[in-house]
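What you see is the complex with one protein chain gone and the rest in place.
Each chain carries a letter (A and B) given by its place in the written order, and its residues are counted from 1.
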Amino acid sequence: MKLAAVIDRLELCPFAVEDREIEVTGAYCGDLLSDVLAHVEAGALWFTIQNHLNIVAVGQLKDVACIVIVNDVAPDPQTVSKAQALGVNLCGSSRGSAELCMELARLPEFSP
Amino acid sequence: MGAFNERQIRFVHELMYQIKVGEAMTTEVVTFPPTAVFREIQRCMKEKRFSGTPIVDCGELVGIVSIDDIITAFDQGYIDEPVHTRMTRDLHTIPQNYSVIAASNLFAKYRCGRLPVVARANSRELVGILTFGDILSHLLLKMNTIAERIEKEEQSLHKTLQGASDTLHFELAPDNFDLAGMASTSTKKHLQKLGVEPAVIRRIAVICYEAEINVIIHSLGGYMEVFILKDQVRVHVRDDGPGIPDVEKAMHPGYTTANEKIRALGFGAGMGLSNIKRCADHFSIKSSMETGTDIEAVVYFDPSSAATEKENQA
Partner (left out) sequence: MKIADLVEIIEGEIVCCPEKAQEPVRDFAASDLLSDILTFEKDHYALMTGLTNAQIIRTAEITNACCVVILRGKQPQQAAVQLAQSHQIPLILSPLSMFEACSRLGRRQGQEEASARE
């Protein structure tokens, strides 16, 4: 499923989206950076409440398809500019992680 | 449960040290002179239902006759002889100013059930007799008195609180993660008892919890006061420093000075203050690098007065 479709279906708000055509192959949900570093897979959509600079570094390092900051938390301005600079896709949502994950799993295109 | 029992035992133990033999002993003691015969004592024991008696000569304790001595007298055939030749003279006594724990130790040491009580150490002046039963009943009496006093104190405290508005006070120690949240839980329970609406309780509980966590993570310690008034609850939290350098920045969601250890525990996301503000109808914060941080949050019971307050604040 392409990122553009995910953004559309989950009604995400793009903060910095370089590549809309990238394939989203999975998802991960976590707010502890060390845990995410250890477990997130390349191509994943990463849901988190964290909004600081370090999430971009983690996103780039692990080649995630897109970072989604949940629960209406605004990203740090620095976070957005770094995401743009590094070409890391960054979106936001007014909804919580659980709700977004549950909805993503119900999309027919995303079913295993 | 285990800790509670241990506390009770410690309490009883402390009481055993406090109660003096003189308070617990029986003072109305039946005594006999050395010239009394065993049969006479045996009859008296049967009638008055006791199992041992001191032998007193001219006000001085000289011996003791127990039920064992009587049985031996029957057995050996001297039941009609005077006691002074056969009685136990090797006496264990206890002075009346000793604590009952000392008596209890002597009961165990000499495997006896009663001790003659003397006026003072090295004295032979008999003032009473002490059994294990005397200790137990005095202990129960004492505990009962204490329980009654505590109950009275609680009642008078309750009356004061009813007269004025209700106030809760909690001391918050720094770095004590395990206890973090206790004050908030107690506040929640208290408001539930008062029948406050659940949605209002939840907002107050979140305010208290976030404030409590803040004090525990970031400060040198402080306290929290919860004032319950007729139409509102005011939460006041004060810490002893070190103070917030830039309050406006700290209010911004995501701004944090917490370290990795605190984040691994699930705190320090920089959402605490904005969370408190979100839950409160009125919120104010003052911070000084000299004296520490003061936070006040107000929640109204009635949503309409809350709306007015929010408008005023905006």
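Quick note on the criterion: a contact is a pair of C-beta atoms (placed from the backbone, for glycine too) under 8 Å apart; a residue touches a chain by one contact, two chains touch by 3 or more.
This is a predicted model, so every value here is computed, not measured.
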*For the full complex, which residue in B:184, B:219, B:232 or B:293 touches the chain that was left out?*
B:184
*Contacts of chain A with the absent chain, listed as residue ranges*: 26-32, 35, 39, 47, 49-50, 71, 96-99, 101-106, 111
*Determine and list the chain B residues touching the chain excluded from the picture.*
177-178, 180-181, 184-185, 188, 198, 202, 205-206, 209-210, 213, 265-267, 269, 271-272, 275, 278
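By definition in this document, only the chains that are shown with their structure count from here on.
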*Once you find the CA centre of chain A and the CA centre of chain B, what distance in Å lies between them?*
55
*asked:* Residue numbers of chain A touching chain B in their complex, please.
replied: 31-32, 34, 49-52, 73-74, 76
*Within the complex, which stretch of chain B touches chain A?*
253-254, 256, 263-264, 269
